[in-house]
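Note that one protein chain of the assembly has been removed; the remaining protein chains are unaltered in position.
Let's look at chain A:
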Amino acid sequence: MADLEALTKAFSGIGVDENSLISILANSNHEHKKSLRKGCSKFFIEDDNGFERLHQSTVKNLKLEFKRFRDAVVLSLLHPWERDARLIEKALKQGPRHYSVIVEIACTRSSDELLGARKAYHSLFDHSIEEDLASRIKGSERKLLVALVSAYRYEGPKVDEDVAKSEAEILSSAIKSADKRKPIEDEDAIMILSTRSKPHLQAVYEHYSKICGKTITEDLEAEGILKDTVECLCTPATYFTRVLEAALSVDADEESKRALTRVIVTQKEFMVKEGNVLNKIQGILTGSYKDFVLGLVAGGKN
């Protein structure tokens, strides 16, 4: 029946359609709800003890979807420094699979924004970001991540092309020697990526393509965090597009979906230009979450 379809739809997509739920359920009597449960095999199964039981995984997913609007609101309300400090702390706690968030923040914020995050981190957690990263990250990414959050990059346009060229060569040989030493642990590669200005790194990126015939990101395909680093520093639009598309794809996991909120809240100017993604959002997001997100993007044009 119509209500059954509407109910299923209200719980599909990213976010929940609150208005739809109100109109379906608020006046729904006992019999009506029973028929909804019986008809909705996606969410309910017949329990041996004679009642329609909610799928365990559905409980979990519903919680996450209801939370989405709340999280977006809080994230957008926080001062950017507090927001970034909290995102980093959370990512650190969640473990290696979430470290790309740390890379994202360290590499796509301006020097002063990153600085602000470091100050906020002091206030919130009584430690410095670098001490927490350095003591808790045990894997090969440690040196790179600590160096990236400690950077205070020069922001002027000046670039020394000769140095950029030679640094492209250094990166190339670090990548080629992957079998002897992980590129992510290469001291020179870390130094280049964590101390040079972004315009300089973009020049390095160009030189690399000329020298190697491929872009650095193509050659770093297998290198996870290192690839993210280069992308965020040199071609952030590519990185964000990739993250958004992953969030909106059919088999997106919770981690990817959370990235949606994070990117939209923190990258308003980028979002305004992303016509393609915005169309997809219209179709996939729902409810207050969708309204809020679209509102944020519209506001980003200011």
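Throughout what follows, a contact is a pair of C-beta atoms (placed from the backbone, for glycine too) under 8 Å apart; a residue touches a chain by one contact, two chains touch by 3 or more; residues count from 1.
The criterion applied here is as follows: contacts and distances are computed from a predicted model.
UniProt lists the omitted chain of the complex under the protein name "Annexin" (options: "Cell cycle control protein", "Proteasome subunit alpha type", "Annexin" or "Septin-type G domain-containing protein"). For the chain missing from the display, the contacting residue among A:R37, A:R118 or A:H207 is A:R118, taking the whole complex into account.
Only one residue from A:A6, A:L25, A:L62 or A:A134 touches the chain missing from this view: A:A134. Here the missing chain is touched by one residue of A:I45, A:M191 or A:C212, and it is A:M191.
Touching the omitted chain from chain A are residues 115, 118-119, 122, 126-131, 134-135, 142-143, 146-147, 150-156, 158, 187, 191, 194-197.
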